[in-house]
Structure formats: structure tokens, C-alpha cells
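Below: one structure in C-alpha cells.
A single protein chain has been omitted; all remaining protein chains appear in their positions.
The first chain written gets the first letter, and so on, giving A and B; residue counts start at 1 in each chain.
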Amino acid sequence: MDFFSIGLTLACVSAAGGALWRARTWFLRGKTFAQSGGKGPGMARRFVGGLADLVLLRRTLRHGPARWTGHMLLVLGFLPLLFLHAMDEIITRPLFSAYEPTLDPWQFLRNLFGLISLTGLVILALHRITRLKTASIPQDWALLAVVGGVLVSGFFLESFKIMSPGDFTRMTDDYFPEAESEELLALKTYWARENGVRFTIFLPTAPEITELGAELHEDRCAGCHAPTATAFVSRSMTALVPSSFNIADQGGTIFWYLHLGLAFTALGLLPWGKFFHPISTGANLLVRGGSRASRPGTSSLARGLGLDACTRCGQCSLHCSVSPIHKVLGNPDILPMDKLADLRLHLDDRLSPAQTASLVEGSHICTECLRCTQVCSAGIDLQDLWTASKKALAEEGRAGVDGEMRKSTAAEWARELSSRKLGRIGSTGAGLADRAESFWGCVQCTTCTGVCPVVAVSEDPSRDLDLAPQQIMNLLRMGLKAQTLGARMVWSCTTCYKCQENCPQGVPVADILYELRQMGADILRKKEGRA
Amino acid sequence: MKTYDVMVIGSGFAGMAAALFAANRGLSVVQTGATGGIDFSTGFIDLLAVHPMAELRVWEDPFAALAALRRDLPTHPYCRVSDDEISLALQEFTNFLGQHGLCYRGKAGKNTLALTSAGTLKPTYLLPCTLWNGIEALETKAKTLIVDFHGLKGLSARQIAEVRADWPDLKTARITFPGMGGELYPEHMAWSLADPARRTELAKIVAPLAIEAQYVGFPAILGMTDTSAVLRHMEELLGRPVFEIPTLPPSIAGPRLRAAFDRGLPDLGVRTCTQKLVTRAGFSEAGFHFTAGSGSTSVELSAQSAILASGRFFGKGLKADRHRIHEAVFDLPVTQPKNRSGWHRTAFFDPQGHEVNQAGLETDVALRPLSADGNPFHPRLHAAGAILAHQDWMRMKCGAGLAIATAYKAVASLQF
Partner (left out) sequence: MKYAYFPGCKIAHYLPAHGKSVEAVCAHLGLELIKPEFSCCGYPVRQESRDASVYSALRSLALSARLGLDLMTPCKCCFGNFRHALHQVGQDEKLKFRMKNFLTDEGLDFPETTSVRHFLQVLDDNYGLVKDAVRRPHKGLKVACHYGCHALRPENITHFDDPFAPTIFERLVALTGAIALPWDLRLECCGYPLRGRDETISGLLAARKMAGAKASGADVLTTACTYCQLQFGAESGHPDRSIPAVLFSQILGLSLGLEPENLGIEPGEAWVRFAV
């Protein structure tokens, strides 16, 4: 058992086992939501559309040519490397009988695809650094680092292997054991000059020796070795190492372990976070069938898949309609990317009460404008997830500020709040409810109550609404704010402004009711630890 | 910017009347004003019932009272209008209301004693038709049932019965309003009675209690618009004449009147700027320039003539500080007691009333307010309604009539 076998085995076990474990969530998570009903479009049409999204990355292209370019380059480079280089023993060699990794076109292609991948990765990394730094978490950087590490270490490995005299000696021991010392010397001279090997011994320069070396190379080596110049990246990199440093053998060894270690890490980490996105996002794109709207007929499996497919590209949050609200309130769950992650955790019962409260706030602030769904590179039907989760949260008794206020009666709130110093709403309220001038004109004429449509449709206003508008004004001008905050009238006000418009004395009744609601939201925010 | 023929400042009785009369005469009218005047009306249109105030003498014949008043109080605004003008004004005003679902009636040339929610009798000239059966019932002391409602604070039938000890056949009953509980408000009850099904429910509850009665009276909640139809239906359902009694203010009479004007005036081409008070007023050769409202939502208005019908303190036409009373729009001189100590007498219900209530604007015969030198402040500025000096409309029972008549005169006096 060597490093390679152990590493590969562990990585495969981790990848396969973890993938199954992860795929399990696709079936489980969506079940919490009520069925959406309705029918979606036909399977065949969906498949073609989904395939186009997957292969052409249409969704990414629409909202980010730079990201599309980066991702396409990365994938177009990486997939050949994965199948033809990493898996060459089981794919390439059986298919191409004359395959050797040191032959062309393989050697050239390996460098080409490696370079393409790396270019793509650099574009993606720059994008994340310049536009997504604040929204990024460790796994975002980890994926870039690990994949980048595999690519870069691969180049270094090849570079050191090119320079390695130890490797030369191993090869000649195996394939030219009968070489005589002048022949060996000639071959070394050839290899040093043409292929960049770094020998520590002094090498002759006489033309006959070079010619001999070339002949021997043709005879013995060229069958499996194209000139290392075609490994254009790795060969160029050898120039980075000064000729006086004899570190090629050690370097080769180090980078061999590094390159394979990182590759196994990448494979083993496949089921973790966004490392899994090639599978989950790929599957989701196919299932979504190219649609950008939010249609009925979403099965719970599709929802579970959608929940798992996020690549953390950040586009949803960048284009979110309520991002100005996030800017003011600061709750990251207001933005789709973080909200989705916390929704997953919530469905797995892994959110703390304070985090759940943040999730509930984010859920209720969302205006369901459809934009995140339209821009999502991964094709997640976010709109459907938001509406379904809002309903599910409400059924769990988490219906936002309004729902929380209604859980206690006006009297209970009055008792609880009377013991606190309520003061003004944070430091940013208009403070209308605290100012005497707001109420100096109130003559309790009940006009506000008389024109209120909510009072009009209430069978028993004192029972159903606790207080009528003019009664709330009366309590406020007596400084009894705590008595008013829990009144149903405050929370069932339809904001039609008839009261304020009709008031003969200019009391800003509707504005004050708004202020009371804002104050209630603020109090709950502090209570739930969301401040 | 359009220059209107006349700008009416105020949307109380005088303002609404002035806008109506001007529009009816083909003038282009713009009107500003706010809630706070007509909205608190009881619906009664008083002409004149008490004179002299100090004697609390009540007149059955308002025109005879007018004659006496003109003789005794030569500075009273009623001296600026003739009996004919008063009659024509009231006619035109009530015709308009009738077209918009508010029928009015009275006894020609006679005041009527109407029942109030306190059980007292108030002399008035024109009343909503929905009250009329109550007058008949009262005058004949007929067997009557007055119904009130659990939770409606503005009317107590029992109180009315106790005060009207002279009406033994007046019975009372307190019932639950169908579909509503807790605290009730007249507006909401009235709107709910727009539904015939609700009226049927109400009649079903009342009918067994009204078997002995020849008349049935309700607090004023019988519909908001088209009150005659609601009343007729109740009469059909109960099989006997039905009437309303206005509740304590704010009663529904105010909103009914306002709704009629809000519906009818734009149809006559009046441009309305509701809930805007004039914050700046000026004039030039071209005419008057006003700013209504303030800040970014203010409106600039131009008019050839203006009628100042801005009301008294509650209407914001007059403003008082600790020492003096000011007129709010043009800062016109306000006739008032020399200093504050002269404003009130010590007894609130003193029959002589309080001098502050007679403060207001002096005018010439054409109802143009005067400046300090005794000349009209502006040839095309007129004033009407409660802002005029030398009248105490509450004690003399002359409020609406004065407002409507002086508005009529002001419009008639406009010069072009």
C-alpha cells in the first residue's frame, strides 16, 4: 500500500460516500414544504433546455461574460485533464495504444489545457476578489485554492521532472542498461541541451558527442519522449530555477506528493459545500429545463435539488431588489445567497434561535420580485423556495414581526413593555409619537375612527382591534406608549391614510401608527438578538 | 396659469354655498378648505331663532325675528342681506342638496322645534327630511318608540324620554345593532345600512318592540348617501313612519353634507383643493395670487375675485394668541374686545354670551371686509359666514342660514 493507492482509495470512498449522503438531502429537504400543485412543461423540452444550460452555461453568460469566460475556460481545460491525464491509465491508454504522457499531442495538450484552466481560474479568482470579497466565506476561497493548487503544482511537478537528473538515471537504468559511459554521456549532453535536464556533472560540447546523443535518443528515447519544449508551460518555468540550485529531484518529489495530495483532497472534498456543485448544480440545470420563470409543479425532489445547487456565485445577492434594505439593516439573510444557505441549515435543524430569527426577517423582507431566480447561474427556482419557505415558517409560528406581535394580547404587551424605557425608536425615528406637538390639536372628535375602513369592517372594534385610532392618540398624548404597541388596530391598519387626511386638526394619525409598528419591529429585533 | 373668476377660501357652509352659487352662475371657481367646519354640522339649517340673546327669546317666525334683529342690531351681518335674498339662497342651496340625495324641508316662514339627542328642543328652519316624521310625532305627542344601541355613545333614548317628561307616550328601547358589537360609530353603522339585508335584520329586531308605536325613531345612522331610500325601506319593513335624530357631534350629518359637495361641486366645474389652507395671499393689477398648502405640494392659484369664508377658530379662519385675534389669510383687522379680559364673562352659560364669539370682520354693504381706515380692503374681496363680526351664531341659532345667505350676497356682489 503506497501513498497513491491509499490516497486514491480514501478520496474515492469519501467522494462516493459523501455524494450519496449529500444526494440524500435532495429527497429529504424538500419534504418540509407543502406541495405546490400544478403542472410544469413536458420532460423532453425541459431536457433539451437543461442540457443547453449545462453545456453552454447560458445562465452564467446572460449575467456575467467575465464569469462565463472564466468558468468555460476552467471547465474546457479541466475536463480533458481529468479524463485524459488523471485517468489516463483507465481511459487514454486503452483507447490509444501508443499513448505515453511524455508524447505529443498529450504532453502539449496537457500544458495547453492546464494553461486554459488556470487562466479561467484566475479570471474567477479576480472576480471574487474584486466583487465578492465581503460575501465570501472560507469554502469559496478553498475551492479556488485547491483547484488552483492542483493546476499550479502540476506545472511545477512537470517542470521539476523535466529538470530531474534522478529521473533520467532511472529511465536509462530501465531502458538503456547496456549503455556505455560515452554513450551515456552523449545522451546526457543531448538531454541537457534539448530537453532541459539539469545534470550536476560537466557536460562536453563537441559536435560528435551531440550527434551521437541525438542518434541514441532517436533509437532509445524518442519512441516515448517528445521534446520537452512542447510542454511549453512547464519547460518555460524551468527558467525560474537558477541553474546553481540542484533541487530538481527533491522538488520533483515534493511536488509529486503535493500534486497528488491536492488532487486527492479535491476529490475527497467533493461532497463538501460548493465542491459538490459540478454534480448538484449540473443536475439542477438539467431538471430546471432552461426555464427562468417560477412555475407551479415543483416537486419536493426538485426543491431539494435546488436547495443544494448553489455555487455561491453571488449574482443573486448582487442584483437583489432589497439590497438597499440589507445595507441599512445589515442582516445578511436579507440577501438570497446567505438566506439560501441558512434555509438549508434551518431545514437540517442546525440554526440557533437568533439565526432563525434572522432567517425569518430575511424571509419576510423579500418582495418575491423574481430577479434572483432570473439571474441565478445555477438555475435554482429561488422564487418557489422563498414562497414555500415563507409559508412553512409561518406554519411553524414564525410569521415575521406582525406574526410575533399577534401572539400576545395588547394587555400582555403593555405589561411587558411598561417595565422598559421605550424612548424613541433607536436613534432614527421621527419621534412623532413622543412629541407633544403631534397631539396638541386632538379634540377626540373620533373622525379618524369614523372614517377608518378597518373599524368599519370589524364586527366589534373594541374586541377585535383593542383600541380605536382616536383612543390610541389619546393614550399617546398621555405618554402611555406601552399601552398602544400591542393593540390590534396598530397591526391591522391598512395604511390607507384616511384618518390623517380627514383629521380636522392635523394630527398625523397614520404616520404615528407607522411609527408604532416600526418601534415594535425594533423591540422584537433587540429581543431576538437580531439588532 | 389659469386665472379663475373667483377663489373661495373655505369649505364650510359659507364656502360650499359660495362655490355652489358662483358655479351656478357660470363663473369659474377654485376652492380651498379643510375638514373641520361642515363635517361637524348637525345637519340643521338654522335661520334665526333667538333674539335678544340675553332674554333667550325664541321666535316661531324667523322673518319677524329678522325684522326685530335688524332694528336692534344694526351691525349684525343679517342687515346686509334682504329677506328675499335669504329665501332664494336657501332654496338654491337645498335644491342642490336634494339633487345629491339629501332632501331638506321645513315650514314656510316658520321655525320648527326639533328633537336633539339630549332630549332638548332646538328651534331650526330647515331640516333633513329624514327627521321630519319625528317633528310630527313630537308635535302630536304620538305614541313613539325611540331606539338606541348598545355601544353607541352619541344618543341615549332614555335620556331623551326623561327630559321630555311632557311626552308620556314616548317609549324607548336599547338593542344590539346587527353585525356590530362593542363600541359603535355612526359612520360605520350608516355604511352598513346601505345593505338592504342589514336593514331587514334591523327591522326584525325592532318590529316586536314597536307594536304599540305609531312612529319609530333612530339615531341618525340611516345610510350615508341616498338616505331617503334607506328611510323608505325601513318604513316599509316596519310598516310605520320612521325618523332620525342627529347624534352628538360628530354626527353623520356632517359627512353626508361633505359627501354631497365632494360629489356635486366638481360636476359643476369647481376645481377643489381639499385639505389645503391658504398659506400666502397677495394681489396685483391682475388679481389675487394665493399659495395653498406648503412645501413641495403647495399649489399656486390666481383669481380675479375672492370670497373669504374661512370660518372662525375651529375652521382656522381666525387665530388667537394670548392677547389678540388675527385673521389668518390677509391679516385683516378683526373687531374684538380691547383686551383679553373682555373676551369671556365668568359664567360659561351666561345668556348674554361671550364677546369673543362676536369678534370677526367688519364689512361694507357688499360684504367686503374693511381695512383699518374703514374702506374695503380690496374691491374684489368679499367675506361670508361665521368669520363676520357682530353675530353669535350658536346662541342666536343663525349659523347655517347666515353662512348661506351671506355667501349668496357675496357672490351676487362680485364685480367683473
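Here, contacts are C-beta pairs under 8 Å (C-beta built on N, C-alpha and C of every residue); 3 or more make two chains touch, one makes a residue touch a chain.
Just so it is clear, the model here is predicted, and its values are computed rather than measured.
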Listed residues B:Val58, B:Ala194 or B:Ala229, member touching the removed chain: B:Ala194
Candidates A:Ala23, A:Ile279, A:Cys369 or A:Ala482 - the one touching the absent chain: A:Cys369
Residue in contact with the excluded chain [from A:Leu118, A:Ile325 or A:Leu485]: A:Ile325
Touching the absent chain when the full complex is considered, from A:Ser234, A:Ser358, A:Ser458 or A:Gln471: A:Ser458
Where the missing chain touches chain A, by residue: 293-294, 319-325, 327-329, 365, 367-371, 374, 383, 399, 401-402, 425, 428-430, 453-454, 456-458, 491-492, 494-498, 500-501, 510, 514-515, 517-518, 521-522
Chain B residues that touch the omitted chain in the full complex: 194-195, 224-225, 258-259, 262-263, 265-266, 272-276, 293-297
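By definition in this document, only the chains that are shown with their structure count from here on.
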Length of the line joining the C-alpha centres of chain A and chain B, rounded to whole Å: 69
Residue numbers on chain A that touch chain B, as the complex places them: 445-447, 449-451, 455-456, 459-464, 468, 501-505
Residues on chain B engaged by chain A in the complex (per definition of touch): 34-36, 39-40, 179-183, 185-188, 191-192, 249-250, 255, 275, 314
